[in-house]
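Quick one: structure below, then a few questions.
Missing here: one protein chain of the complex. Every other protein chain is in place.
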Amino acid sequence: MFQLAMPSIIEQMPRQTIIAILLLLTACGPSRENRIVVGSKNFTEQLILGEIIAQQIENKTHLPVERRFYLAGTYICHQAILGGRIDIYPEYTGTALTAVLKEKPSADREKVFAEVKTNYEKQFNLEVGQPFGFNDTFAIEIRGEDARKLGLETISQAAPYTPNWQAGFGYEFMERPDGYKGLAATYNLHFADNPRIMDLGLLTRALKDKQLDLIAGNATDGLIPALDLFVLKDDKHYFPPYEAVPIIRQETLTHHPEVKQALDDLAGTISDQDMRQLNYAVDGQHQDVKQVVREFLNKNQQ
Amino acid sequence: MSHPDTRPAIEFRNVSYRLNVQGKEGRELLHDLNLEVQRGETLVLLGRSGSGKTTTLKLINHLLAPTKGELLVDARPTREWDVIRLRRMIGYVIQEVGLFPHFTVERNIGLVPKIENWHADRIAKRVRELLQLVGLDPEISSRYPRELSGGQRQRVGVARALAADPPILLMDEPFGALDPITRAELQREFLALQKRLRKTVVFVTHDLREALLLGTRIALMEDGRLLTIQTPEEFPTCAEPLAAAYTNAFGAISEDP
Partner (left out) sequence: MNLWQFMLQNHTEVLELTLEHLWLVGISTLLAVLVGIPLGILITRWPALNKPVLGGANIIQTIPSLALFGFLLPAPWIGARADRLAILALALYALLPLIRNTYVGIKGVDRAVVEAGRGMGMTGRQLLFQVELPLALGVIIAGVRVATVISVGLATIAAAIGAGGLGEYIFRGLAMVNNQVILAGAIPAAAMALLADVSLGWLEKRLSPR
């Protein structure tokens, strides 16, 4: 066989050192049984939801919770939970359906939830928890003054005006199958120029400042009432439902079944209105997320 | 049918060697060589650079393969030999020595015995024997080549070549890189060694004095051809023009080692 004539240095290195080094390298796959890691995407609503989940678990189960927020998008969160780097994170049923499972969008709320729940369990060993209670669907927003001036209430009514408007959307909305392309086709939207692509956080500002005339924001955006923005009704029911749900690793539930109970207790406790208020408290009033969540959970216990 | 012991150890039959560089035919380094090396003799290949003497040597242990003709070692064509077997029964000493820098002297000398799977004790004993044979202090066995002088290194090189007790020894200008005093020392020691061991030696050199001192026969080569073979006694009076030129070039010649 082969016999590698090793230089004396390696022959001298004590076996223990070599074993120690190898162990260090292999021990790098995380094997932390006793902590719960909660993840979230990197916008305000997600940070709030993540914090709600985290505090709820801390309060009800007294398990140590680690927060791994600001993950930059759906794909990254999905990868993180598949890789076991996070145990729970808040997702939206519509996003799970189209962006993760890559299925066609559908408007039926119950069907979407059922489909996501079964497939996540089958394909990924992930449990889809009970909805928190609000529907953060895409909101096609225009300025309040334009809505009033032109008497617009629905997207269909606004469609004829689009050739005079500049639109702005976020990256994900432009690329997703349930995003811009489908919307423009369904409602016959014809903007004169291509939509500008900007960061979600900057879109509302730009709309207010008249750099944009129509954006796709979130229905639960706290700044909507504050900046006098108007949400056009999705009369053709183009957008699938985006109910917020917790996604949890099966393994985590097996080791800590009490987590399921803690999360179920949150089911249906956050309405659209609630979410908007929470968002506004953080975005508009610049309050600390932890503080806002603490107050919200206290109020709910009473 | 000749008695096995009188057959030549090495026999060149119309051997030619032509370079082959990337599929294209190159220069012919050796042309139609016919030569016999008898057991126990020291045949010196003498010639200038480019005369083909090193090529001839390398054909014997099949570092090069003949492009024409047949080369027999121990009455068998080199083509039919298992190359590894062949090389392990031939000791090889080169000018640069080529000791393994990462091996101690002991490991260097014991190389062939080791790859021939000798028992560790047998190897250690053999190494001690050889160090004595080449006149080196046994404490040198734990040193590394870089700690040795040129003369010591070549002594180790010779010891290494003799380790598995091969019947044949090939030496390519082994003392060429040494200072004259060390060279003379090693030449004397080689002579003494040969008297004891009686190996079949093919020795390449461009130095006539060395050839006259060490050889039992001298084969003069030029331009890839064998010009003449003479004994050391005959050589100085040989009529062959090149031989005469050599004799003149080296001036007064002393036969006394």
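Letters A and B mark the chains as written, and numbering starts fresh at 1 in each.
Just so we're on the same page, a contact is a pair of C-beta atoms (placed from the backbone, for glycine too) under 8 Å apart; a residue touches a chain by one contact, two chains touch by 3 or more.
All figures in this text were calculated on a predicted structure; none of them were measured in a lab.
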* To do: Could you tell me which of B:Leu19, B:Ala65 or B:Ile115 touches the chain that is not displayed?
  => B:Ile115
* **Where the unshown chain meets subunit A, residue by residue** => 2-7, 9-10, 24-25, 27-30, 32, 35, 42, 66, 68-72, 75-80, 82-83, 85
* **Where the unshown chain meets subunit B, residue by residue** => 61, 63, 84-92, 94, 96-102, 111-112, 115, 146, 157, 160-161, 170
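As a convention for this text, only the chains that are shown with their structure count from here on.
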* Cα-centroid distance, subunit A relative to subunit B, in whole angstrom -> 80
